[in-house]
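A single protein chain has been omitted; all remaining protein chains appear in their positions.
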Amino acid sequence: MVEPILQMKKITKKFGSVTALSEVDLAVYPGEIRGLIGENGSGKSTISSIAAGMQKANSGEMIFKNKAWAPQSMIDALDNGIGMVVQESGTIAGITVGESIFLGELDPFTNRLGWVNKKAMFQKATEAMEAIGVTSVTGDMPMSALDFQTRKLVEIAKVVRKNPSILVIDETSTALSHDGREIMYRLIKKFRDDGKAVIFISHDLDEIMEVCDTLTVLRDGNLIRTFTKEEYDANLIRTSMIGRELKGDYYRSDFKATSLDEIALEAKNLKYKEQLKDISLQLKKGEIVGIGGLAGCGMHALGKALFGALPLESGEVVTGTGKKITDPHVAMKQEIGYVSKDRDTESLSLTASIRDNIAIAGMDRFAIGGFLVTAHKESKYVKEQIENLSIKCASPNQSVSQLSGGNKQKVVFGKWIGCGSEILILDCPTRGVDIGVKQAMYQLMVQLKNEGKAILMISEELPELIGMSDRIFIMKDGEMKMEFKRSEMLSDADIIQYMI
Amino acid sequence: MKQRVTKVLGLLLAGVMTLGMLTACGGKNGDTEGGKDTSSASKETVKIGVLVADVSGEEAQGFRSYYEKYIASNYNVEFTYTDALESAEDEKSAIEKFASQGCKAIISLSGSDRAQQIETCEQYGVYYAVASGVLEDEQFETYKGYEYFVGQVGPSNATEFEAGKAMGEFFKNQGTKTVAIYGAFIPNPMHVYRLAGTIVGLGDTYGGTDDMNGIIGQIFQDQTLDLSKVEGDTEVVAYLQGYGDTTTDELNAAIQKSPEAFLSVGMATTFFTQSLNEAGIAFSDIDSFTQANGDAIENGKLTYLAGKYSSSIGPVFALVMNAVNGNVIRDDEGNAVSISQGYLVATDKATFDEYYVSDNGDSPIYDKATLDSIIGDNVTYADVKALVESK
Partner (left out) sequence: MKEKRNIGQMITTVLPFAALVALFFIFIGVVNMKGYRLDMYLKIAFNEGVVLAVVATGAIFIYTLGTFDISLGASTLFSATMGVMTYNKTENLGLMILVIFAVGIICSLFNSVLASVFHIPAFVTTVAMMSVLTAVAAKIITTEGGALGGIRIPSSVLKPFDSMGCKIALLVIFFAVSLFMFRFTKVGRRQKFIGGNPLCAYLTGIRYNKYTIIAFVMAGIGVGLGAFLTLVYTPSVTTTTASSIGMNIFIAIVFGGMPISGGPFSKIYAALVGGFSFMLLNDILEIVIESNAAYGITQIISAVFFLIVVYLTSMNYRTAMLPR
């Protein structure tokens, strides 16, 4: 029997009165890709962050390479063999890729006078990026010039460069598009083949089953079960994740493209930089239109453009009644709702309460005379949305920043559904959301469709596009490449070729 | 979480302690003062509030030291000074505070709004006197009958004009043909009058007139000295005004035009002495007899100094002291007193020393013996006027 490289024994972690981890035992072996899966708040991120020195356990013991393991910080942990790529990490504005990678370790590039040899640092950074298979990024590029996915890759490079014995990857793949993921999968496999270990945390059951050799399920701070590859069974894993059987449909149950005849929203020859090259599109009432493509294909820009939030070079967006959408204010008046991909910065005011975030769009509905906001009416309105969407929260006055990703997204949905949006533009609506909530959202979309509302869903995940859309458009380099109609026969493979 | 709470509590505690300490200090002060009060219960210490706008200038410090060190140790009085007052609102609340602290009289060295000061003092029944600068004639007319307005002793606006004129004449008579002028803080009336006087003294006209009021009006209108309007015997090659350190470039430009003399209507020694000494340009100032000015006249290029001396605010003290003691001195028509105080002029070290040394430390020009001659129940307007004008 091979000795585990890392052993965690009876790890308990409390945040105030909340127990995040309760006496969890976890052993990771060399040459293993270990998946950690669980709903938000299950403790999967907590346990890995304890191993990686980001926080300390209240009790319990860790043994790494046969020695007691008590890292003082993430840097300490990384220097000694456990490196973690975190889920959400702030990048400091205004710094270069090189500075980002070598942040805190500029000494080797610093001469006696305190001058940093930037050229050498940039060169090393470029090499670090190449080492993980990214050739398009050089060390002297400013971080702000990179897109979300590339920044993530820089972070991965930063950790991998130190050549840790265990690589922890937390929810990173949700930020990555197809080719970004390929890079990451290659890296993970290389780690395994080199006899090191990887702890891979994800929401995405399909992905985690594909990538990992063993899979540990956590729920409410408890370790539920560890599956070996032979034991993999999607339904069984799902059930152990949510503690009950997932009842009802996941995606839509029908396979027929349906819609009402009336046009809800129409884009005519939209042009915007390299991202929208003469895009035209019709969205009908009672229809779900899916937009797919790789990151940078222009689909996110399209979402914004339809909401009037992009200064278009030419073309126009009009509603079925002929009203031109010129800015978000007009869009909102025309009962259009927009859920951004960048939920935390564009769709929510994180410091504000759940009440504030839900009520803000609906004030015209419940304010007396469209002006006077009474606590009673507002509470009633907010409570309705919280109940309809079963948002898990202590009270409406709780700050949204305290909610899990899924519940945050529900708040955003509540904001737009509550105010009676007839057209919903959803950009990656299930990003960072766990299965239980995902299912609820898919079913909600079905319900909205049946009510005659029009939905445009932009997504990087093909299964949900196929599972939900009446029509799917694939974009590439700012152009519409292909349109697919809903069909039982439609598969990932049919679509992917138009994306790459 | 615990750490943070402890931190917060710690800070709170620190705050409370700071406050506690401050109040404790306050208590101590209160006690000592209380003690003082009882010991001199036979005759209560007279509290006098002093309104000040300038707290750092040499003249201001000289004044303060004269009151707090010399007067307070020779008479049963206690002076309370304000912090630097910035506006009319500050002045009013300072007066109200003095009144509620039990001050019997207020001496004003701050001039944001004199009318307001007089009205407020009248309202609270506190005697009031002006010790620096004087009221505009019209304003004085309005308030001279107020019960608690004791009066003013200081250079009148006409005196300021004359001081400037004398300075200008001094240089004109020496045969100076080109000068640079520093107008200090225009539109401060004191400086406007001095500046107008200087122009006239140099034998020049401003906008075609050499009449005092004519020039004054124009300067207030122009908010500066417009060199294109200056004509006459002496050429003014450069003019600057404003706070010293903001005018360094202008000073250098003025020096480049190599004037024979640099005439300042105030505060030159504070701002320009070094540069002018280095450039070898003779300069003059209307300021006060202080150590720094003494140095400049002995070792530097300061050739003419019209000045006040620190104890020149002695007669004002005498006036309010008399008023507090029940002898409110009125002029011949029964109005508040207005006595003009002239400037002393030194053009060499010997004269300077005469004034400076004689007004320093324990033997000011207005010493106790001199002041006693105008403090008393039978002192009249004529006595005070005679004494002030003799100095």
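Think of it as A and B in the order they're written, each chain with its own count starting at 1.
Here is the rule we use: contacts are C-beta pairs under 8 Å (C-beta built on N, C-alpha and C of every residue); 3 or more make two chains touch, one makes a residue touch a chain.
Please read all numbers here as calculations on a predicted model, not as lab measurements.
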Practice item. Based on the whole complex, identify which of A:251, A:338 or A:413 touches the chain you can't see. Key: A:338
Study note, to complete from the structure: Where A:155, A:356, A:434 or A:464 are the choices, the one touching the absent chain is A:356
**Study point:** Per the touch definition above, residue among A:256, A:273, A:329 or A:380 touching the missing chain
**Key:** A:329
Point to revise | Of A:263, A:309, A:482 or A:496, the residue in touch with the unshown chain | key: A:309
Exercise for review: Just the residue numbers, please: which parts of subunit A touch the chain that's not shown?
Suggested key: 15-18, 88, 307, 309, 328-333, 338, 340, 344-353, 356, 359-361, 363-364, 367, 370-374, 394, 398-399, 401-402, 415
Practice item. Provide the residue numbers of subunit B that touch the chain removed from this figure. Key: 1, 4-5, 7-8, 11-12, 14-16, 18-19, 22-23, 25-27, 29-30, 33-34, 55-56, 68, 80-84, 86-93, 96-97, 99-102, 111-113, 115-116, 119, 136, 139, 157, 187-189, 192, 216-217, 220-221, 223
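Criterion: only the chains that are shown with their structure count from here on.
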Check your understanding: Distance-wise, how many Å sit between the C-alpha centres of subunit A and subunit B, to the nearest whole number?
Key -> 72
